[in-house]
Structures are given as C-alpha cells and as structure tokens.
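In this view, the complex is presented without one of its protein chains, the others remaining in place.
Order as written gives the chain letters A and B; numbering starts at 1 within each chain.
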Amino acid sequence: MSIFSPRMLAASALAVMAAAPLHAKTFVYCSEGSPEGFDPAPYTAGTTFDASGHAVYNRLVQFKPGTTEIEPALAESWEVSEDGLEYTFKLRQGVKFHANDKFTPSRDFNADDVIFTFERQANADHPWNQYLAGITYEYYSSMEMDKLIKSIEKIDDNTVKFTLNQPEAPFLANVAMPFVSILSKEYADTLEAAGTREDLNNAPIGTGPFRFVAYQKDAVIRYQKNADYWGEAPKIDDLVFAITPDASVRLQKLKAGECHLMPYPAPADLDDIRADPNLKLDEQPGLNVGYLAYNTTVAPFDNPQVRKALNMAMDKQAMIEAVYQGSAEVAKNPIPPTMWSYNDAVEDDAYDPEAAKKMLEDAGVTDLSMEVWAMPVQRPYMPNARRAAEMIQADFDKVGVKVKIVSYEWGEYLKKSMEEGREGAVILGWTGDNGDPDNFLSVLLSCASAAPGGANRAFWCNEEFSDLLARAKATSDPAERTSLYEQAQVIFKDQAPWATLAHSTQYVPMARNVTGFVQSPLGDYTFESVDLTE
Amino acid sequence: MTDSNLTTSDAAIRRQLLREFWFYFSQNRGAVLGLAVFVLLVLTAVFASLLAPHDPTQQYRDALLVPPVWAEGGRAEFLLGTDAVGRDMLSRLIHGSQYSLFIGIVVVAIALTGGVVIGLIAGFYGGWVDSVIMRVMDVILAFPSLLLALVLVAVLGPGLTNAMIAIAIVYQPHFARLARAAVMGEKAREYVAAARVAGASNLRLMFRTILPNCLAPLIVQATLSFSSAVLDSAALGFLGMGAQPPTPEWGTMLAEAREFILRAWWVVTFPGLAILTSVLAINLMGDGLRDALDPKLKRS
Partner (left out) sequence: MIRFILSKLLYLVPTLLGITLVAFGFIRLLPGDPVLLMAGERGVSPERYAQIAAQLGYDKPVWQQYLGYLGDLLQGDLGNSLVTKRPVLDEFLALFPATVELGLVAILIAAFVGVPVGVIAAIKRGSWFDQISMTGALIGFSMPIFWWGLLLIILFSGILGWTPVSGRISLMYYFPPVTGFMLIDSLLSGQDGAFASAVSHLILPSIVLDTIPLAVIARQTRSAMLEVMGEDYVRTARAKGLPPARVIGVHALRNAMIPVITTIGLQIGVLMAGAILTETIFSWPGIGKWMIDSISRRDYPVVQSGLLLIAGIVMIVNLIVDLTYGLINPRIRHQ
C-alpha cells in the first residue's frame, strides 16, 4: 500500500479534476481500429489520420468539407508564380495551439511551425527526423515531396515560400493531406528540453478543432473541443473514439446507444440499419476503384483485342450484387465518377459472351487458360476478392477460357503481383489520397509506375497516355487539366489494360439525432461540424 | 507346438481383458451414450453425401438466410435454414462432420506417433538425449497452445492441412511426456531385463516390449486430444486461420456467420451446437475409457 500512496494521491487528485461533471454533449464515434500513433507524418492508416490529423491538427490548406476542392486553412491565401515553381503562403494570424498539463503555448502559430513540419520529414539529419526508433516518413517519400520541394523559405513570421524543382499541379492537394499537418515547434522544443520527445507522438498538440485528452491503447481516445479554435468552434463538447474493430459489434453498440456514429458497416447489415427507426444511413460513392489488371507484356494479353474480349465476357452487374451486396456501381473508367475530369462520355464494353468468344477466335486465341489472383484481404473497394474471382472463373468458362484462382499472403501478393513477367490477371484496387486524378492515373497506369516499386500491375506503358498525364501535371489551369485527363480516359478504355470492376459506396450509419455530419469523399471522418439534437 | 499353445493363451487373455474392459466401460451410462453419439457421427460422416439433401456448396440465390423450417418464413426444403449466400445449413453441417472427424484422427495420429517415438527415445536412452528432448518439449509447452498454433499456421499459411499440422505439433509433448514417464518406469522392470538378456534389440525392446505395457494412459490422452483437436481447429477456423471458406468446417462456418449474429440466430447456433455435441460425446467416451483402463479408479 505504501508503495502506491504518493502516486495514488496524485492520481486521485487528477481523478477529482477529471471527475467534473461531463458536459452535456459528448459525441461517441465507434472507430474501427486503433491509431498507430498521434504524429500523422510517419503513419499511413486512415484510422490514424482520423484520430490525429483531422481531429487535432490543421494543414496549410484543406479540403472543403464533402468535396476534394482546396480551401484556405492555416494559410489564408497563396500565390503561385507564373512558371508554377514558387508557392507563397500567407499564414493566418492569431491561431492558438492547444495546451496540456505539461505545455502552454507562449506564442501563436507562425512560419517556424510550418518549416519545422516539413523540414523534419525532408531532412534525415534534422534532430526530430528520428525521434522514434525506426521511424520513416512513408507519405512524404511516396508522394515524392522529397524530389519535388527544392527549398522552403521563411519570408517573415506570416509568410512562407516553397520552391519546387518542377511544376506540379497536384502540389496544393498534397499539402492538404494529413501527413503535413502543422506541428508546434515550440512544443517540440519544450519536449526536447524535458527529455520526453516521444510525447510528440503520445500527447499531440495542434491547432485543430479538438484538443487531445487521453488515449487508452486499443480501447478509447478522448478529446475536448478547442474553445479557441480559429474556425467555427465545434458544437459538441467532448469527442470520444470507442475503438471497436468488429463491424457487427460496432452496429450493436450503435443500436444500444453506446455510440452515435460508426464507419464501415457490414454490407449484410445495411437493410437492417435502414429498417431501424432510431438510425439513419448516409451513403455516398467512394473515391475508389476495384479492378482486374492483365499483364499487358505477356501474350496473349499484349493484344488489346484479347483484353477487351475478356472484359466483355464479364458480368459485372452480377458481381456487384454478389460481391458488394449491391453497394457499388459498375466502373467504366479508372477514376470514380465523383472525381473531377471523370469522362462520362466513355462507353463501357457491354456484357456479351457471344461477341467476346468471337473476338477471341478472331484474335487466334483458343484453349486459353490463365490465372486470376484473388487478394487475401478485404478492402472497401473489394470486399470479397475470392468470390469475385469465382464469378470471373464462371464467366470466362463460358467463353472457353479456363481460370485457375491463386492467392498469397497480402505482403507476398503485393510483391509477386509486381514481379516482371507475372502470370495472369490480378484483382486489386485503389482508394484516392487527395482527390486529384493524377493520384489515380499516374500512380496506377503511367509508364514510370510500371517499373519495380511502382503500382502499375498491368505493366501497361502507353506513351500517348503517359504524355497526357505529364502535360496535365505541368499546368495549373483546371479546365486544361480536365480536358487532358478526359482524353487519357478514352485511350485507357480503348487499350483496356484493366477490367474496371466497381466503385464501391461508402455508408455511414448514425443515430437519428446526429446532425451536421459531412461525409468526405476521401473516406475521412471529421467531427468539427457534428451536433446532437435532443 | 509350445509356440501355438502360447498364442492361444495369449488370445484368450486378450479376450478376457476386452471383456473386462467392456464390462467396466458399459457400467458408465454416459460413456455408452457418448459412444452411441460418436458412432452416429461417424455414420453421418461416412454417408454424408447420401444424407445431405443438398450440395453443401450449392448457392440458392433465391433463398438467402431462410430461417429453419419451424420458424416463421422457413421452407420445407431447407430444414435448418440457409446461410448468407443461400447454402443449405443442414447439408453443410452434415458434411462438416467429415472435417471434424478427419481433423481429430489426423491430429491424434500425428501427435501420438511423433510424441511416442520422441518420448520413447528420451526415456530409453536418458542422459543428454533426454535432457535436450525434454527441454524442447518444455519450450513448446511454455506457449499457450492456441497462440503457438496460430503462429505456426501463419508460418505455414492458413488452411486445413496446416492447421492440423500445427495443432499436432502443439499436442505431441503431452504424448512424449507420458511415453517417457512410462518407459522410465518400465525400463527397470524384470521383464525388460529378461528381454534384453534374451538379446532383443533396442528397437524391439522399445516398441514390442515396453510400449504395449504403457498403452492405457496414452489411449486416455488420445481421446482427450481428439476432442481438443476438434475444438482448437474450430477456434483456428473461427479466427480465419483454419479451413478456408467455402469449406463447410464448423468453426469456419461460425466465423462466416459472425456478422449475422443479430439477424439470423440459426447460422450461429447450429454449427456451435454441432461442435459441442461431438466434443461432448468424445469426452464422455474418454471418461468411460479412463474408468475402464485405470485400475485405481476402478476400485472406488
């Protein structure tokens, strides 16, 4: 007993403070997983970004709620130089960082914080680059920020200038992403002095709508509203993430009133949710695509006619019903319809096994047998790859093509599917990071990404297509970019490196008294505008 | 001439032993009940394709999640209802019995053979061989069985075969320990010494002379392992590491059914009930076996 007493006293004092009556409005979100940490830069999971980047932090610019358009955030305004190489951000003044029991900010947000945020990721020798053992900045490197940014200059306390190595239209969208959430340099200095650097990741300080209070691993995260928020203050007082990995348990908790909103319901439960008078269901097409990528470097799949024929042999509507339980729409383009520059004029290859069979014969393909790869994991863009593969197997069988279904452990799957000369066609998909078409087309289909380490699993390299993408990247005129991407989609459809399968729908079930929740096309869960009515 | 005389008397003794065994076994009503259920289970498994009204993987797209026949909305052709993709529950359960029995038999066979050989070697040779072998067994036993099996399955890749191998590896130290203890006890006995003097080889000594004399505890352990194997493989299936869908293995069926627990009680209830019943039957039998084979308990 005596060993504990000093700690216990301290703790019970804390408990008394914390035991102050809970505010009227506590909003509970049944999240689907634990955050990896609270520093958004080194991590890649959406759950981490919801818990840190979106709740606690802000970025220079942000996505307008419910869209992928850019709007000002910590930067009030910005100017882009004529050549597209210089971005000058005017910073918002009077923005306060949060305080916690170990840190009280002495100054407002300024240019030093912006430079700290970028520098520590860009520069391996920066004292904060390796503040956790084995830390890497995956997004910073995979969005190629290291190759893109030449220099960052502080013009004055409220002005920062970024100089790029080449013009890059998606740059603004990149800096709206959670991995460049603005951290407090003053907080970092305080932690450095106290010798508790890991608290940057454990007890985050940001400028965002909610102040971090506590995290119990794998159980619960607590936040309080930031009363000094520079934007419109949140309407709820307390925000709680109740971590509940199992979809059916989440739904049970939602029904029992133990939480107000949940992500990722099981498709099988949707009807049940719609029928429940205490719940409502928000739905929106997701920013994703599920596809089957042929290896376009291997015969007979190097012949576009063969690929097209196989696409025509596929009954995609049936697949939507069986695999997605109807909660998806048939895909015809590689980018989803909610994305700007989506080319609706493109026509999908109609389901026609007879014509497909004839086309295969014309191409001299008989007795074809092939592999179809089924991913071992569930993703929003592909809830059951095994079942999808079984349906493709049955469909192809009707046109005389024998299919063998193969699968590997997820890490192996990703690696082997990118190996040169790979057999067969691979089921995979993509969820957008920042709402820019380049984030789909360049990452998944450009010549550059067909090399090792890329993600072009069709190994499809079409000079004309890649050239259109490069031109679209070099201009910042949205109208011109739109037209270039529209042309690219026409080439894609004509060459058919993939069978585009589906764009799945995002569902958000919530209690009936929840108002003001805006679904993000990027699949983020943000709560600054939610409210609870009586 | 003398030889054949010996054989007849041997056979007579064996018959006598069996009769005695059956006498004690049949005293235990539970054990007889367990045996009856088990025989039924075996028959179900053997004649699964004749008994099952439907193909266990056939999907009836017009009959998704149909409740059992006695419940409202039930249909006569699906006695126990259908699952989320319209497969007949009864047919899947019937075919599932094959997997459970198969898993039990294979796991026990591997664990028993491996464990006995290892245990016999350790006990017979003693010394450093014994020390090394028993330390390795200690290492295996130090891990919670299901956790070690999980890691093993992750290494080997999820699937029924690998799940069985993993469970067998985790179980075999129990057999090894039993066999070793028995050998150490028997080694010093007169009949072993006599056999050795008569020039029996080590192998012959181990397997022909000693082993038959320590069978009883091994048989009891084997029944125990049989039921645990059924449970553990179902648990692995439930965690997604055992048999893979659409295999109608009971644990895998439960894993698939989990998302429907609030909507369709039958897809959750029946596979579990099937597991419980078969494990219970085997354990009842195991109790009877132990009572009949263990002379100490026979007395009281």
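Operating definition for what follows: contacts are C-beta pairs under 8 Å (C-beta built on N, C-alpha and C of every residue); 3 or more make two chains touch, one makes a residue touch a chain.
Bear in mind that the values here come from a model prediction, so they are computed numbers and not experimental data.
*Asks:* Check the options A:Glu283, A:Asp344 or A:Glu412 and report the residue that touches the missing chain.
*Replies:* Per the contact definition at the top, the residue touching the missing chain is A:Glu412.
*Asks:* Looking at the full complex, which residue from B:Leu41, B:Val279 or B:Leu293 touches the chain that isn't shown here?
*Replies:* Among B:Leu41, B:Val279 or B:Leu293, only B:Val279 touches the chain that is not shown.
*Asks:* Given that one chain is not shown, which residue among A:Asn123, A:Gln216, A:Gln317 or A:Gln378 touches it?
*Replies:* Final answer for the missing-chain contact: A:Gln216.
*Asks:* Identify the residues of chain A touching the omitted chain, counting contacts across the whole complex.
*Replies:* Against the missing chain, chain A presents residues 4, 7-8, 11-12, 14-16, 18-19, 22, 26, 28, 36-37, 42, 44, 132-136, 138, 141-142, 198, 201-202, 214, 216-220, 222, 240, 242-246, 249, 252-253, 256, 258, 408-412, 414-415, 418, 428-430, 443, 449, 452-455.
*Asks:* If you put the missing chain back, which residues of chain B would it touch?
*Replies:* Answer for chain B: residues 30, 135-136, 138-139, 141-147, 150-152, 154-155, 157, 227, 231, 234-235, 238-239, 251, 254, 258, 261-262, 265, 268-269, 271-272, 275-276, 279-280, 282-284, 287, 296-297, 299-300 touch the chain left out.
We take it that only the chains that are shown with their structure count from here on.
*Asks:* What does chain B use to touch chain A in their complex?
*Replies:* On the chain B side, the touching residues are 84-85, 157, 245, 258-263.
*Asks:* Residues of chain A touching chain B in their complex?
*Replies:* Per the touch definition, chain A meets chain B at residues 246-248, 251-252, 266, 268-269, 272, 322, 386, 409.
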